[in-house]
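Report on the structure given below.
Of the protein chains in this complex, all but one are displayed in their positions.
And now, chain A:
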Amino acid sequence: MRMRNVVATLGVAALALSVGACGKDDTAAGGGGSAAASCGEPHKFTVAPAADVAGSPTYAKIKTRGHAVVGVKADQPNLGYKDASGKRCGFDIEIAQMVSAQLGFDPAQIEYKEIPSANRETAIAGGEIDYYVGTYSITDKRKKLVGFAGPYFIAGQDLLVRKSDTSMDGGKDSIKGKKVCSVTGSTPIQKVKDENLTEASNISEFKTYSECVSQLLDKKVDAVTTDDAILKGYAANAPDELRVVGKPFSQEKYGIGVPLADKALRDKINAGLETAGTDGTWKSIYDETLGKSGSAGTQPPVEKY
């Protein structure tokens, strides 16, 4: 009896190993497994000479502390991502570092805090972070709670498909009869349901985008839908297998969240974003991150208020 148990246990272990190894091989070969990606060298920013931002309590706080505390996301490859070794990279991270450099603080010193979407306003208003960069859409409702610098990127709901599949190149009206995946209960999948873009039986919802992408690579679903910035991040990890259709059917303006009353900091960051547009910094950090997906990107004009 004891012997039999040992054999059975070994059997489970062997099974687990073989399946685990199988998945690993696939991701290594295809590069499709976003989780396996690791961060490369960060962009080098020139740190501006320390200059006072008059009338900004947040700037005064950063100055006494000596470094910025920035709210970010950590699970979006090439956007806001933390790799297995703890290094962070992605377009949002680069924007956060650029802002820090422009304020006169070494980006390497930034203290990052991962703030879930639901807690962003609280974290900014409560002073837990100095500013927030993480697929944060500017909306009128949020503008009552926090200040927004930017936008630094305009995203829109789009489709991530297998590279060889051209049947959905028409955008949102071409996904009828196709299997579509997104995160459980999210706004993009709700839009697909509300506008009846595909049949209810063809909609699948997982906890994370990575799981949807895995199903896409395994041909269990035909498209993953959410903001194109997030999709481009996954496509950039597997440019030979995946691509973004590029016909966005909504508009999300990503801004940098700052405390509501701190207009001085907001103006300073906006000025910095404009400089980044004219001196080519924006384009070079886009090309190093989301641009690897093969989709081009342009910097939107800053909206001051």
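Operating definition for what follows: contacts are C-beta pairs under 8 Å (C-beta built on N, C-alpha and C of every residue); 3 or more make two chains touch, one makes a residue touch a chain; residues count from 1.
Keep in mind that, in the parts below, contacts and distances are computed from a predicted model.
J.: Among "ABC transmembrane type-1 domain-containing protein", "Amino acid ABC transporter permease", "tRNA N6-adenosine threonylcarbamoyltransferase" or "CubicO group peptidase, beta-lactamase class C family", find the name that the UniProt record gives to the complex chain excluded from display.
T.: "Amino acid ABC transporter permease"
J.: I'm checking contacts with the chain that's been left out. Which of A:204, A:250 or A:284 qualifies?
T.: Considering all chains, including the one not shown, the answer is A:204.
J.: Touching the hidden chain in the complete assembly: which of A:163, A:176 or A:220 does that?
T.: Within the whole complex, the residue contacting the unshown chain is A:220.
J.: For the chain left off this view, which of A:190, A:251 or A:298 is in contact with it?
T.: For the chain that is not drawn, the touching residue is A:190.
J.: Counting contacts across the full complex, list the positions on chain A that touch the omitted chain.
T.: 4-5, 7-9, 11-12, 15-16, 19, 22-23, 26, 118, 181, 183-187, 190, 201, 204-207, 211, 214-215, 218-220
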